[in-house]
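One protein chain is absent from this view; the other protein chains keep their places.
Naming follows writing order (A, B and C), and every chain is counted from residue 1.
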Amino acid sequence: MPAIGRKQWAIAEGYIPPYGQGPSPQMISHEALCILNAGDAPAHVEITVYYENRAPIGPYRFTVEARRSRHLRFNDFEMPERIKLDTPFSSVITSDVPIVVQHTRLDSRQSANALLSTIAFPGAD
Amino acid sequence: MPAIGRKQWAIAEGYIPPYGQGPSPQMISHEALCILNAGDAPAHVEITVYYENRAPIGPYRFTVEARRSRHLRFNDFEMPERIKLDTPFSSVITSDVPIVVQHTRLDSRQSANALLSTIAFPGAD
Amino acid sequence: MPAIGRKQWAIAEGYIPPYGQGPSPQMISHEALCILNAGDAPAHVEITVYYENRAPIGPYRFTVEARRSRHLRFNDFEMPERIKLDTPFSSVITSDVPIVVQHTRLDSRQSANALLSTIAFPGAD
Partner (left out) sequence: MPAIGRKQWAIAEGYIPPYGQGPSPQMISHEALCILNAGDAPAHVEITVYYENRAPIGPYRFTVEARRSRHLRFNDFEMPERIKLDTPFSSVITSDVPIVVQHTRLDSRQSANALLSTIAFPGAD
C-alpha cells in the first residue's frame, strides 16, 4: 500500500458548542479532527489554532502511530492551553509523514444532535 | 509555517433559511463562510454573490488579518446590499494572498438544528 | 474574474428520501445539485444518473446562464424519466464551460430536518 495523504492540512471552520445533552462522552457537543496515518512510520502531528482576535496558539502535539487512525477532540486539547468554548477558530495541521485529515462536529445543543463533516483542505505534499 | 491555501474559491451552494428558533446569535439560522489566513500579510477578500435570475452582486469586501481566522455570516452582509433570505445563491471568493475557505450552514427552522459543511472549491493559486 | 471550475464532476452519493414533513417546497426531503457558472458564456450541462442494478439514465439537460447560480433538485428531474425515491444512485455532471458543483440533501423524514453537503468530485478541466 503506497502512502496516502499530505503533510500539511487546514480546517477553516472551528467551533465547540458550549453545551449539549445526552450521554457522555458520545453525545457531548464536540469538534473533532480525524487523522489517518496509513504509512509505515509514526506521524508526529502539530496543530496550530488560529483565532479571530488574538495570536495563534500552538503547536498542540500528537503522535499517530504507523497504520493507525486517531480521532482527536479539540475539546480535549490541553497544552499549551485549552480551547475556549463558543469561540470561532481555524486550524493548520502539519505532519512529518503523509496523513489524511477530516473535520467533524457533533452539536447536541438542541433536542436532537446535528452533524457536519468535510475533508480538510490538503496543502503541501 | 509556509502559506497554505488559494487566492480564489467558489461555493456553489448558498441559502439563508428564512426563520429559526433558539437563542440569538448562536442558533439563528445562518449561512457562513469561514476563512483562515495563516500567512504573514493581511488578506483583502472580495466576495461576489451569484443568483438564479439576476446579475451578480458585489464585491463584498472584508479583511482577514495575518495569522487570523474569520467567520463571516452571509446574513450580516450589508454593502452593496443585503442578501435576501430564502433565495438560492452561489459565491466566488478572491483574495490577494492565499486563504482557506469552508462553507457552513446552521438551519434551525425545525425543532432541532441541522448542520452542513464542506471545504469550498479551490481555484487559482 | 477568471473562469473557475471544471467541465466534469461526479457525485457518488445520491438518494431521495421517500417522505418528509414540513411546508412545501422548502422542507420537502430533497437531493440537490447546486451549480455555479461564474463565466461569461452559458453552460450546457448534462447529468447522467448511475444506479446499482440497471443501466445509467440520461442525459438530463439544463442550461445555466452566464454569471448565474442554479440549484436543481433531482426530485424534479423529468426527462428522460423521473428518479425513483428511496433508491441509491450516483451522478456525473458535464458542461461545455467550467462550472462548480456542490451536492446537498435535506432529509425531513423525522421530527427535525437533517442536512448534508459536500463539494462534488472535480474531474477533467
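Rule of thumb we're sticking to: contacts are C-beta pairs under 8 Å (C-beta built on N, C-alpha and C of every residue); 3 or more make two chains touch, one makes a residue touch a chain.
On a predicted model such as this, the values are computed, not experimentally measured, just so you know.
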item: Where the unshown chain meets chain B, residue by residue; value: 110-112, 114-115, 118
item: Contact set of chain C toward the excluded chain (per top definition); value: 8, 10-15, 17, 48, 50-53, 55-56, 86, 88-92, 94, 103, 105, 107, 109-121, 123-124
item: Touch list for chain A against the chain that is not drawn; value: 1-2, 4-5, 22, 26-27, 34-38, 67-71, 100-102, 104, 106, 108, 111-119, 122
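Criterion: only the chains that are shown with their structure count from here on.
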item: Interchain centroid distance [CA atoms averaged], chain A/chain B, Å; value: 21
item: Contacts with 2+ other chains: residues of chain C; value: 111-112, 114-115, 118
